[in-house]
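Only one protein chain is missing from this complex, and each of the others stays in its spot.
Presenting chain A:
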Amino acid sequence: MAIASPHRAGAHRQGAHRQDARGDGLLAAAFIAPALFGFLVFLLWPTLRGIYLSFTRFNLLTPPEWVGLDNYVRMVNDPIFWDSLRVTVVYVVMNIGVQTVVALLIAVLMQRLTQSAFVRGIVLTPYLVSNVVTGIVFLWMLDTQLGIGNQILGALGFGHIAFFGSKTWAIPTIALVNVWRHVGYTALLLFAGLQAIPKDMYEAGRIDGAGEWRMFWRISMPLLRPILALVLIMTVIGSFQVFDTVAVTTAGGPANATNVLQYYIYGAAFGRFQFGYASAMSVALLIVLSVITIVQYRLTKAGQTDLG
């Protein structure tokens, strides 16, 4: 009895535990349900359907017609597709290159100089403005005739620059406009990564006589690597998907100079009702992004940390 009683009591407790676990499972499922619903309906299903549509001719108003690999053959032979891929890569290199360097600079300055929440707030402000508003405001500010940007250039004795209207300037301009909008957010992510680096590392560095420059390269950068890698992967994916700024400023022009892939896809689908071809190009973009992400992940050893 003396033994049986606690045993029974234990059995009872275990049973309650199982019941508990079942109840928690149900509760967990209930909490996951909205997100899961969103994932299935807005992500997984459209992706699968998109892949299916890429093998069809589809104008959205009549049923899709299976055409096999036709859309992919057409894509490989479409010079505009390759050109828009090239334009997108040029954009991503400029956008991410400048953005990462500037964001890193801001993050390090914030970490080493000030912890002020106000400064952090200011840095984040552009990110609160919508992409379309940003695009329109810059379109006006940089207008060749009326824009304040060109008025200032004129006052300084320079000629007017067609920031959005010339082949040379359009992509750099759009890249920098988007840097302006996203750099604060990126800087904050990096700043959070820098905060995770123990302060004594810097103290030790200072005792050993290292300057800020040396400490940046020897302490901050190596220890920030996993965060930087994550930020790079995220921003590169986002950058490849540039659309809204192009749509409101240049609409792909002049002469396709800013015809980034997403814009070309959009035009094929909603301008020319070629949803099948547009889906094929979207699948291509998905593949390109997956490959880039895997390569980046491997190269930057994003899954490991040097903070041991």
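Quick notes on this structure:
Methods note: a contact is a pair of C-beta atoms (placed from the backbone, for glycine too) under 8 Å apart; a residue touches a chain by one contact, two chains touch by 3 or more; residues count from 1.
Everything below uses one rule, namely that contacts and distances are computed from a predicted model.
The complex includes a chain that is not drawn, and of the options "Pyruvate dehydrogenase (Acetyl-transferring)", "Fe-S oxidoreductase", "Na(+)-translocating NADH-quinone reductase subunit C" or "Putative extracellular sugar-binding protein" the UniProt name matching it is "Putative extracellular sugar-binding protein". From the options A:33, A:76 or A:152, the residue with contact to the chain not on display is A:33. Across A:146, A:196 or A:234, the single residue that touches the chain missing here is A:146. Of the residues in chain A, those that touch the hidden partner chain are 23, 26-27, 30-31, 33-34, 37, 41, 59-62, 140, 143-146, 160, 162, 164-167, 252-256, 259, 267, 270-273.
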